[in-house]
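All protein chains but one are shown in place.
Moving on, here comes subunit A:
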Amino acid sequence: MPKWFDSFTDTIESDEQQYLACETCGHGTLPPRRLCPACGSADLTREPLSKRGTVLSFTEISITIPKFHGETPYTVALVELDEEITLTGQLRDATADDIAIGDAVVLGTEPRDAGTAVLTFRPAEE
């Protein structure tokens, strides 16, 4: 995994996660951008990113790639965090049968091989 992603997941573990906000147009994006994908501005500043979001969509995967061999079935969710940043991660503490679009979830990470981490979502406590 590239260093920038390891840095990103490290910040989630330490509750210091950030996203990049465009000073020109307000669009939010994720590292390692240097230019705003919405307007091309280089004026990006780091802002705090929450861990709470809602499920935009999800899928339970039965046929996977070698890296996840033997782990099926597992559920991948597309989640929009409160700052309108969307992330892709694996569902934990629940199955596809337990969640629905619009459900509140919390972002986390889970260690994988060689010191890298996968993004995870858990159902939010009320």
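Criterion: a contact is a pair of C-beta atoms (placed from the backbone, for glycine too) under 8 Å apart; a residue touches a chain by one contact, two chains touch by 3 or more; residues count from 1.
Keep this in mind: contacts and distances are computed from a predicted model.
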Options "Tetrahydromethanopterin S-methyltransferase subunit E", "Amino acid permease", "Thiolase domain-containing protein" or "Hydrogenase accessory protein HypB": UniProt name of the undisplayed chain: "Thiolase domain-containing protein"
Candidates A:P2, A:G26, A:G40 or A:P111 - the one touching the absent chain: A:P2
Missing-chain contacts mapped onto subunit A: 1-2, 5, 29-30, 37, 56-69, 71, 74, 76, 78, 86-90, 96, 101, 116, 118-119
